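The other protein chains are all here in position, but one chain of the complex has been omitted.
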Amino acid sequence: MIWRFGLVDSTFDPLMTTHLALAATLALPLLLGLLALLFPPKRAWPVALASVPVLASGLVLLAAVEQVQLLRWQWEIVGVTVSLRLNGLSVLLLLMSQWIGFAAALYTPGHMRLTSVGPLGFWLWPLMGALISALSLIWLATDLLTLYIALELMGLAAVGMLLLSGKATALLAGMRYLLLALVGSLAYLLGVALILGHWGQLDLQGLAGVVEPGPVAWIAAALVGGGLALKAALFPLHGWLSPVHGNAWTPVSVLHAALVIKASLFILLQLWSILLPDTFYAPHVIAWLGMLAIVWGGLLAWRTDSLKTLVASSTVAQLGYLMVAFPLLLGPDIAQLPRALAWDGFWLQLIGHAFAKAAMFMAAGNLILATGESTLKGLAGSSRRLPLSLLVFGVASITLMGLPPSAGFTAKWLLLQAMVMSQQWWAVAALLIGTLLSAAYIFRVFRYSFDETAPRHHYQPLAPGMDLIALALAFIAIVLGLLAHFPLALMNGGGV
Amino acid sequence: MIASFDAIETLLAIGLTIAALACLFDRHLVRASCFFVVFAIAMTLAWWLLGAPWLAAAELLLGVVLTGLCFFYALGIFSPDASPALRRDELHEPWGRAVARLILALGWFVMVGAAIRYVIAEMVYSPTEHPLLLAGIVIIACALGAFALHRHLLRRLLAFNILGSGVFMLLAGLAGTTATAQALIVVGLCIAWLGSMLGALLIRQLVHLEGVEALGCDDEPKEKAT
Partner (left out) sequence: MNAAWLPLSTLATSLFVTVVILALPEEARKLRTYINLLAAVIKLVLVILMIRRVAAGHEDVFSFQVVGGVDFVLRADALGVMFAGLSSLLWLCTTIYAIGYLEDSVNRKRFFGFFSLCVASTLGIALADNLFTFLIFYEMLTLSTYPLVVHSGTAKALNAGKIYLRYTLTGGVVLLLGTVLLYSLTGEHSFSSEEGLGNYLNDHRGLLILIFALLVGGLAVKAAMVPLHGWLPRAMVAPAPVSALLHAVAVVKAGAFGILRVIYDLYGIELSVELGVTTVLAVAASITIIYGSLRALAQVELKPRLAFSTVSQVSYVILGVCLFGPFGTIGALAHLLHQGLMKVTLFFCAGNYAEELGIHRIDEMDGAGQRMPLTSLAFTIGAMGMIGLPPVAGFITKWYLGIGAIQADMYWVVAVLVASSTLNAMYFLPIVHRLWFRPGPSHGKGSWPSEQHLGRLETHGWLLWPMVFTAMASLGAGLLAGLPFSPLDWATRVAIGEYLP
């Protein structure tokens, strides 16, 4: 597991261009966000233009990783070591967050024009920039201090963004999220304190060498895991999720559901693979919770009347798929092949879900914006008036349901194969039931929207491109399913 | 290093604990905020005593001044027309639920205790030699209980800050005041201040929009981290 995260020595020194690309990746989003605060963009094209260097830096890093598989950086600042690594997995996640962030940024000007943004509206830009920077740092960082800084920066930026809509319900939900996130990070910090106290270092690679299983590792893992699970909205700590999304702006929901939650999960898995290699109970508890999450999230989404709650609850269920894979990744007595399959399936599901959920939140936001109603019943007749938004919703939901051809399907296939090989029949059942449940709640949306007998009401026209951006994201999720070979090869290139 | 200042340290530890308890369980919120400032000053002293002057400075600036200001701002001290109703909190909690939450907090307490047992084994035999560490554990347990118990947003925010300080104290106790530990604590202080500021802004905005009652209605039962 350790080498999969790239926590080994690199044989190559990064080139100058790679250094520059790294600096651009980490700093540019934040700087651009601040720039946008001073000169708020009114159209999409300045945003697109400004994002080019960020995306280019991601591509430079991708090229670097394709050449040498693993790069490491290490600095010593007043006695504190900061270390970064770049391998196939982290560059994939980096590209994911850059492109989804790019899509959300492109979407924002149109959204701002059509909704009444308050005076706080333009704070969205710097927060968005800070979020992307923090996310990039999370994918790269390999010491607990840097991870802590990045995690908190991301968390605060996310809370700030969610509050911007300024409605009382949003504020209340945001306040609860803030408090829980802060307490979550304290739990994380306490876990880090234990690690630092016992082993005297925070560098993940060094820790991987010295950690031995025992009560300290277990308690530290529990503390870190609890804190991160709270931030990642893993069942049963997901209660804050739907209220927070209920009133947030669409681009904010997109970033939050697609990326922020995933970052905590990424750290969780990375730390547990160091602290709890080959333990039985912890991953299995997570897996059992994951099964409950699949069913419970599915039922929540199925019973709800609000479109945004439906999309948000589906996140809870989708995270369940990832949780179910934990025993395959961390558990003992898993053969080489199923573990590799589960590893591939896990990240493919995570990335596919990020793109699909981003597209789906955009589509849902478009539908709500155009119909002016946020309930499912308000969608009646929208299939004729808003075919494109609905099509995006449909294409994105293919991935969420895990039906072919999509990243969700390929990931589910890999996970199922791994589960069958390691004979985890409960997990197989959970995945299959999850498919049916997700189909049940997705098709409720279509059932309402295909209704032709409903009375017509006024539809607000959408800005051009708002649907197309979402469609592009949804198609990426589809294509990732068919061409899964390429990202997975990149991800596994650093190993062995 | 710690053992040489026994008497002062013990006094400080007791002072810290009392200030924390007063801050957490005083229903008069302005007074509770004052107690928080006292607590933060005690924390500054503690950092000084532990040989971390930079940390003490950070605590003084971030903890005492800035975070303290946040609370008073949230209470509307600086705006003349703020209603006094904001400044008191009555607990309308059914006792069964409160007890359940307290038990949860005690569970945490036990777990942290167990961790200490393995990390600093000698402490089990002479607990009084580490009064600040002991205070940290007690403060965490109390703050956690208070965080679970209270529904009033400001009180939860206070509880979070006390909890944070307890965690920092524990961190320093477990890992010593190395550069890395200090870096972690400073980052933690910054986060706590930013979080408190955000929270204070939110509370003001909520009071502005919905009135004072909105602060107490965060009553959906939520499970906590662990």
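Remarks
Every chain is named by a letter (A and B) in the order it is written, and numbering of its residues begins at 1.
Please note the rule applied: contacts are C-beta pairs under 8 Å (C-beta built on N, C-alpha and C of every residue); 3 or more make two chains touch, one makes a residue touch a chain.
Quick caveat: nothing in here was measured; it's all calculated off a predicted structure.
Within the full complex, the chain left out of the display contacts the shown chains A. The residue from A:L127, A:A170, A:V260 or A:L416 that touches the chain not shown here is A:L416. Across A:L114, A:A168, A:A439 or A:A463, the single residue that touches the chain missing here is A:A439. Residue in contact with the omitted chain (choice from A:L114, A:L391 or A:A472): A:L391. On the side of chain A, the interface with the absent chain consists of residues 344, 381, 383-384, 387, 391, 394, 398, 403-405, 409-410, 413-414, 416-417, 420-421, 428, 432, 435-436, 439, 443, 446-447, 450-453, 481-485, 488, using the contact rule stated above.
Criterion: only the chains that are shown with their structure count from here on.
Distance between chain centres (mean CA atoms), chain A to chain B: 31 Å.
By the touch criterion given at the top, residues 78-81, 145, 148-149, 152, 156, 159-160, 163, 166-168, 171-172, 174-176, 178-180, 182-187, 189-190, 192-194, 196-198, 200-202, 214-216, 219-220, 222-223, 226-227, 229-230, 236-237, 239-240 of chain A touch chain B in their complex. Partner chain A is touched in their complex by these residues of chain B: 111-112, 114-115, 118-120, 140, 147, 153, 156-157, 160, 163-164, 167, 170-171, 173-175, 178-181, 183-184, 187-188, 191-192, 194-195, 198-199, 202-203, 205-206, 209-210, 214, 217-218, 220, 222-226.
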